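Of the protein chains in this complex, all but one are displayed in their positions.
In this document, chain identifiers A and B correspond to the written order of the chains, with residue numbering beginning at 1 in each.
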Amino acid sequence: MGNAPGGAARGRPGGRDLAKALPWIAPALALILGVVLFPAGVMFFNSTRDISQSGVDKGSVGFDNYVEVFSFPYFWPIFLRTIVWVVVVVVFTVLISLGIAQILNKAFPGRRIVRLVVIIPWAASVVMTTMVVYYGLEPYFGVINKFLVDVGLIDTPEGYGWTRNPTTAFVWSIVIAIFVSLPFTTYTILAGLATVPSDTIEAAKMDGASPARTYFTVVLPQLRGALSVAVLINIINVFNSLPILKVMTGSIPGYDADTIMTMIFKYIQNQHKVDVASALSVVAFLIVIVIVAVYVKVVKPTREV
Amino acid sequence: MTVTETRAMLSVDAERSPGGRDRGPARKRRYTEDQVPLGRVLLRMLAGLVVLAIFILPYTIMFFGSVKTKAQIRSVDPTYFPTEWHWENYVNMWSTPETPLPQNLISTIVISVFATLLVLLVALPAAYYTARFRFPGRMVFLFLVIVTQMLQPAVLTSGLFRQFATLGLIDTWAAMIFINAAFNLSFAVWIMHSFFAGIPKEVDEAAQIDGAGRLTVLFRINLPLVWPGIVTAIVFTFVACWNEFAASLVILSTAGNQPLSVALTKFVGQYETSWQYVFGVSIVAIVPVVILFMLIEKRLVGGLTAGSVK
Partner (left out) sequence: MKKSHRFGAIALAAAATLTLASCGFGGGSSGGDASGKTTLNLLVPSYSDNTQGLWEDVISGFEKANPDIKVELEVQSWDNLESVIATKIQGGEAPDIYNGGPFAGFAADELLYPAKDVVSSDTYSDFQDAFLANAEVDGTAYALPLIASARALFVNNALLEQAGVAAPPTTWDELLDAATKVSALGGGVAGYGMPLGSEEAQAEAAVWLWGGGGSFGDASKITVDDPANLPGAEQIKKMIDAGATQADPGSTNRSPLMDIFVQGKIGMQVGLPPTVGQIEEGNPDLDYSIVPIPTKDGSAFTLGVMDQLMAFKNDDSKKDAITKFFDYYYSADVYVPWVQTEGFLPVTKSGAEALSGEEALKPFLDVLPDAQFYPSTNPKWSATDGAFKSLFGQIQTKSAQDVLTEIQAQADAG
């Protein structure tokens, strides 16, 4: 952050460039900082305070809230589960999206309808998509359970409690998280495919490259820009995702299906500890910053062509 | 259908602009330069059908739920298809005692539309400039922008509430427009940035030699080329605003000001939930987004064709 706007007018070439850039980037900066800075500050501030259950600030406690976060016996399992959650969801999302984008990128009758349907999980709220799957998976009421009973995969007549056991509930949550991340990722890839010059592909074909080889050596490198940003956005969104796990694992006691996000939620909702929740949020924030920094460093999504 | 499509594609191909910068014209059907064998088309249709089935399944359950009665939804002997179709749910939900749904819909539309416009207005120049020009602090800017996305909404709401209470904007749409715009700005900047960055600089340079100003270059030359990216950013922002919940819940307290996402929770009672309305409202909430998408879908993947053929 060495180049504060104040240094802009000092006449160094860098400063002049920054001054020229300001009219272009200042509105964005103003909007973001104007809205986000204060609540973010409150979050950091609250993480060092003692806040009563009803929300009254009782004074500073230094880093006690952080101590509580890290001394919580389930913290590290929850941390690891969060990493698994992010990695598995993002990797599968990207792989499946690449496949779907290939299908949607080819001409066939009815393609427009398929493209429209693919948008639905994006358009629908994540909470509702999750609720519907939860409902389908419920014992007694759910049609997914009914189907599994009807085809003989489950032998208890009321179905299996998918959402009642930490492991199965977590796995289903992953499936839903992938499902709702597919539309955006697929469309970003499709948009990326739209910018792949066709003559490059033709050239590759004329050289006798197989379709697979063409895909990996010509198409995929061209998708890099779009894909790397899509992955970045997915990492952040999946890391911060709360509603899916909240609905799917909400009735399960203990901490065997929690991620950092659901833990923050439990601190707020069940324990009424906004202070500790803020501390854990700060920790989560630092974790995701590290992840993103590493990602940006390695993948360089802002690289210019 | 296939024949027509292929022919249309060929004609577009033939019109490909001279000069080698034809990033657009044929790209979406580049694997179909010749007549596509029927077998392959059927295979594609089959693949498309599988994708369609998977994506539509949860919403079919949702839809069937929306035309059942409360009792049928919670039936311990579920049926795959509704046994009676209670279409009146779609009429009744607009006038339930729980929430003024027409106002909730208007509220959602106003907030989403204006927040999206605001995002577009401020994100586009920033994305363009950061992709096109190097300046000190460029990476800091981009990183700072995305860092705001990494904060936990669940914890930010209390600060947001305090801030907008001080500004006297609690329970106003304006507050939610600013909040939504601010929290979706960064992804919009990054998405558009990546697409601008994909356009070779020589395009700009050539135009500037012709005496075009920077804004002209942006709007006349770059914009048409990055339409898919812009549309992706628009859809992304709009959808995020459309479904925003955490901040709306605390900022908007009057029932009529609240968006659909908050209105939905009103059907959840202490011991009973009107699931038929929860599902019905969810279906209704999806429709406008799908319509918006239908209108711009061509732009999303076919924008370049349209642009260059004109």
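We adopt the following convention: a contact is a pair of C-beta atoms (placed from the backbone, for glycine too) under 8 Å apart; a residue touches a chain by one contact, two chains touch by 3 or more.
Model, not experiment: these values are computed from the prediction.
Colleague: For a quick check of understanding: of A:Ser60, A:Thr167, A:Ser210 or A:Gln271, which residue touches the chain that isn't displayed?
Modeller: Counting the whole complex, the residue in contact with the absent chain is A:Gln271.
Colleague: Please identify which residue in B:Arg162, B:Arg214 or B:Lys298 touches the non-displayed chain.
Modeller: Only one listed residue reaches the unshown chain, and that is B:Arg162.
Colleague: Among B:Leu43, B:Ile56 or B:Ile170, single out the residue that touches the unshown chain.
Modeller: B:Ile170
Colleague: For chain B, which residues lie in contact with the unshown chain of the complex?
Modeller: So the residues of chain B touching the missing chain come out as 70-71, 74-77, 96-99, 110, 113-114, 157-158, 161-162, 165, 168-174, 249-250, 253-255, 257, 265-274.
Colleague: Which chain A residues touch the hidden chain?
Modeller: Residues of chain A in touch with the missing chain: 51-57, 68, 138-141, 156-158, 161, 163-165, 250-254, 266, 268-274.
Heads up, the rule we're going with is that only the chains that are shown with their structure count from here on.
Colleague: Measuring centre to centre with CA averages, how many angstrom lie between chain A and chain B?
Modeller: 16
Colleague: Would you pull the chain A residues touching chain B in the complex into a rising list?
Modeller: Those in contact with chain B are residues 1-3, 14-15, 17-18, 20-21, 23-25, 27-29, 31-32, 34-36, 38-43, 46, 55, 100, 103-129, 131-133, 135-136, 140-143, 146-147, 158, 179, 182, 184, 187-188, 190-191, 193-199, 201-202, 211, 225-226, 228-229, 232-233, 236, 239-240, 242, 261, 264-265, 268, 274, 277-278, 281, 284-285, 288-289, 292, 296, 301-305.
Colleague: Which stretch or stretches of chain B touch chain A in the complex?
Modeller: My answer: residues 1-2, 5-6, 9, 20, 22-33, 36, 41, 44-45, 47-49, 51-52, 55-56, 58-59, 61-62, 65, 73-76, 78, 80, 118, 121-123, 125-126, 128-131, 133-160, 162-163, 178-179, 181-183, 185-187, 189-191, 193-195, 197-201, 225, 228-229, 231-232, 235-236, 239, 242-243, 245, 261, 264, 275, 278-279, 282, 285-286, 289-290, 293-294, 297, 300-304.
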